[in-house]
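Here the structure is laid out as structure tokens; the discussion comes afterwards.
Note that this complex is displayed minus one protein chain, with the remaining chains in position.
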Amino acid sequence: MADVEENVVEVHPVSFPPEILARISPELSLQRHLSLGFRSSSRGFEEFRDVTINTENLTDDKALKDTIKTNNEKQILGSCVLKQGDVFVITHITGGVIEDSTLSPDDIDEEEDAELLEITEENSDITKYTSVYPVVEVNRGRMGACTDEEMITSQRLYDTLLHSKILTKKSLRVDPGVRITNEDGSVEIIYPDTEAKKEITKAMTPKKKWSYVLYAKIEVFGRTGPVYDMCWNSLMFALQSVKLPRAFIDERATDLKMTVRARGRNAIVMETYNLLCDPEESYRLPLRDIGKSFASTYGLIDLDPEADISKLDSAEDEDESMEGEEEEEVKTVLLADIDGEAEETCIKSTISITTCPNGRFRQLSIVGGGSKITRELLQKSIALSKQRSSDLTLKSQQD
Amino acid sequence: MNVQTGYLQNVDGSCLYSLNSTKVISSVTGPIEPKPRQELPTQLAIEINLRPATGVPTTREITLQDKIRTVITPILASYKFPRQLCQITLQLLQSGETESLFNQLELAACINSTVFALVDSGVPLKNLAIATTIVIDSNNNIIHENITDDILKNNKSVHVIVYQIENNKPSNLLLMDSHGDFDEQDVLKVLEASESNVRQLNKSFREYIQSKLSN
Amino acid sequence: MAKDIEISTSESKFILEALKQNYRLDNRTFDQFRDVKIQFGEELGDVLIEMGKTKVHCKISSSITEPYEDRPFEGLFFISTESSAMAGPQFENGNNTGEDEVLISRIIEKAVRRSGALDIEGLCIVAGRKCWAIRANVHFLDCDGGFVDASCIAVMCALLHYKKPDITVRGEKIIVHPVEEREPVPLGILHIPICVTFSFFNPMDMEENVKGESNSEIVIIDASLKEELLREGVLTVTLNKNREVVQVSKAGGLPMDALTLMECCHKAYSITETITNQILKEIKIDNEKRDKYSAILSSENARETS
Amino acid sequence: MSRLEVYSPEGLRMDGRRWNELRRFETSINTHSHASDGSSYLEQGNNKIITLVKGPTEPTLRSQLDQTKATLQITVNLTKFSKFERSKTTGSTKNERRILEIQTALVRTFEKNLMLNLYPRTIIDIEIHVLQQDGGVLGTLINGITLACIDAGIAMYDYISGVSIGLYDTTPLLDVNSLEEAAMSCVTLGVMGKSEKLSLLQVEDKLPLDRLENVLAIGIAGAHRIRDLMDEALRNHAQKRISNASNK
Partner (left out) sequence: MSTLVIPGDEITINPDVPVILGPGMYNDPVTRDILPVNAGILNTSNSKKGQTIYVEYDSKRYTPAVGDLVVGIITGSFADSYRVSLANFSTPVSLSYMAFPNASKKNRPTLVIGDLVYARVCTAEKELEAEVECVDSTNGSDAGFGLLDGGMIIEVTLGFARSLLFNNEFPLLRDLAQHCKFEIAIGVNGKIWIKTDEVKDTIACYRSISDCQGKSYDQFRDIIKKHFQEVTTTVEE
């Protein structure tokens, strides 16, 4: 502790070209840029990178045409390619079908299970919603196990989607039709669309429930900037493009039983049905509008007065921007859509907001390891995020 | 809230922490010699490991670990021990919430428990950090104590807030993690409610440490 | 690889010398098993075992799943024993391929799972389609020796304590009744295996041990951490109250006379009896405590709990 | 597997042995002289194993270096074709916990028997390949290592001989094969030389406590016979080498 009283070593007048300074002292380079009123990417403090979106291009329409077992092969149900600055985020959504074996109250047919409904009644809200299973892959040009960042982003996407209540369990329910062979030998698929048809399918299909499960694979190329934001926005666009195939059961398979035997004991087991996907018919995934939202992240950083170039050679530099004058009071600046190594490593305090176009939030995460997060800055970032959200919504409508 | 520090023998600091139905043990060992790949040239490195009450650790636990890290890193006086390691291990004994849907109660409990264990271990801290969970229910009521799994399930929005404690008062916001449906007003209301919660917790925190020391 | 605990020559010499003179550091006799403290948590199947400073926590969880294809009449049962740095920095996080970790988990596996302590056929719901999967999550919290013994007790206590939710099967559908609504059902426990670990020390040199006739090796029960670090051989005997050997494991180490080993087995039996009785007693007390509330809450369809 | 008679009223086992008879025990020593410093090929009944001992050599990893004694490393390779049913696991069996357990048990058994303190700062690497298994493999592995270590010239206190004994109702059956192993509880022993000292003792299935002593007694006697068989094989082998050497 003896060196406490020692003075700070003075800055030697050694000069480096900007690109070298950025490498050897990212912090200083960043501060210098900021003191001049813009960022190393030459964006303004509150300026976002440009976003272009392309949905449904990867959706495999041909695969839909081939009748395939949904359990085994995954087809792309929805997709989105998002480009933000130099980053590409490719999202494709695939699906599978699972059988619901345990009942939740919604699943019970009213008439016969009314009594059971009563005992298993749960008034819980969140349990009625579901999420997709995202896998985020950040390409770094080499193979290897998942990094923490990938896992954390996947988990955050899952959590946010679930708590946004955008997908109800009901909307993913499979209402299977039946494929029957008519007397004349022609094959027809009956879906429970009308009352009459409902009767037929009800008689034919087993009392089982199936649901779609959605998986999202999100690949990030040229990672820089807030991965979560780009993944979330891309996922949002992709989800809106999802088309689910209709599924049916073959008539012949509706009453299949088989025996199992082990150690001298017998039991009859109902065989698993092959649920088949209709190559012709599909429908758009119903999403609840209240969940549609877009994410943006803001970084907060304290300006270091020592790094202020304008003060170093203030004699000649008089054309200072607004920030320069305010600097005495406002020492913390807010940067939108942080990107680049310097910004990502030096900024310790971040605010990440997922906002609906109507201004309500779905997710908010503030990390305050660095600069103090004041109410003003929080409000400023909230305002920006609302603006950003409506911008992106517009974009999705234009699409 | 129930706290017992110095619960374990073989680690430098430990804390058994329970709040309502959430129960967690945390342990801290350090500063110790790190593995070469963990070493930081100028700072104390931290390693956090969290184990769920049932099953094996998944991405959920990794996400929680990351959140705990963002809170613990700024409060450690990490430049005091360069090239050393602080090993933090957390074991949940009882989750108190539906693990597939929530992690908010666990997160708050883990953070508070870790801070207690750090104090117990004598690892240098610049400040304390105190976490609390707040729920806004479907009637827009703010619920800030005795949060159960049922309350969580019926939430409109749910928030975890961590404040830094400076000079016995909550000062900086270290973490806010919110999900659900809420607006700007809600955020401000939650921050206010959490601040008084944290004040309360800080009081009992201090009392506990005081009683522990006077023994 | 995690580092080991360092122990000085003086210390190891002294501990061995003390053993030769019939002393153990913690004031126990050679045949004395530490007192076992059993604490049940708030939830069912949540148990904390303390043996001296050793602490092991075990929690049971259950879910409904599909049985293995080749065993349609059996449920699933797993025991997970992963060590973490909590028990001491000598344990590496998530490493379950270390020598000691493997031996501990294999012995518990053999003692509890392989010996059929849990009735897995009773976990079958619909043959070939649905069954219960029971998972015993063992958490090593604090290590002062005797992890095997303590975890075995912890797993058995937790299994005895746990009750799975009641279910109704309606054709292909299964309705799980929350614990608050219907009295949950205990698991079928067929026998209670108890592990007792013996540690061997050689007061003479190796030649005497191999060639000599004296059989002077020191045998102690339930070693503490320091004793475990210094021991030259180890034997874990698992028995149940029916005088059955469930599992014996002496994986190398100091060669020991067969008769001495037999003697160990008999000593282990009396310990097994005491601990089994203690477990049953504490389970009963806890059940009664819980019953006070459930008597009020349970509806007319409450089941008989055997 | 329905009612196969494990032990007939006439006192014969499935493969025609009496209760106290060992299986065929055939061995060749120094089978892989170019690949190792000591090797053995052992057939104990239908168990067929190759054991290779390399060392003492300089360790490749620093962590294997011990200032006071040699590091012993044993790798067991249970080949996929060694059993009637091919094992389904696609990956290697290297990290299977059962294999790790066997390896650890073998290391700890031989650590106390080999005079490792004579070879400080070296490593002794033992590799075992199980070509075919038919019950009581652990015992066979012990025998294989003993033979190979002697061939490698590593100093040891005594032979360790391994054997498995089953308990059928009240009759102990010596040196069980896989059918017997599946039908009853078994005990595996590793016995030090001609003594009654057990290096290794493993019981994996339920067994009445009061029968254990009887089983151990039979096992120890069986292990002593195996020791004699190994001793004979080694002496014959040594004789041959000596005569070969003197002929030149």
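The letters A, B, C and D name the chains in turn, as written, and every chain counts its residues from 1.
Throughout what follows, contacts are C-beta pairs under 8 Å (C-beta built on N, C-alpha and C of every residue); 3 or more make two chains touch, one makes a residue touch a chain.
In this text, all values refer to a predicted model and were calculated from it rather than measured experimentally.
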item: Touching residues (missing chain, whole complex) on chain B; value: 12-13, 29-33, 75, 77, 79-84, 119, 121-128, 164-168, 206, 209-210, 213, 215
item: Contact set of chain C toward the excluded chain (per top definition); value: 3, 5-14, 17-18, 21-23, 25-27, 89-90
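Going forward, only the chains that are shown with their structure count from here on.
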item: Most remote chain, CA-based centroid, reference being chain C; value: A
item: Chain centre separation in whole Å, for chain D relative to chain C (CA means); value: 29
item: Two or more partner chains touched - positions in chain D; value: none
item: Contacting residues of chain A [partner chain B, same complex]; value: 123-127, 148, 151-152, 154-156, 159-160, 162-165, 290, 348, 359-370, 372-373, 375, 378-379, 382
item: Chain D-touching residues of chain C, taken from the complex the two chains share; value: 1, 96-97, 99, 102-103, 105-106, 109-110, 114-115, 206-207, 209-211, 232-233, 235, 239, 243-259, 261-262, 265-266, 269
item: Touching residues on chain B, where the partner in the complex is chain A; value: 59-60, 62-63, 66, 70, 73-74, 101, 103, 138, 150, 152-155, 158-159, 164, 171-184, 187-188
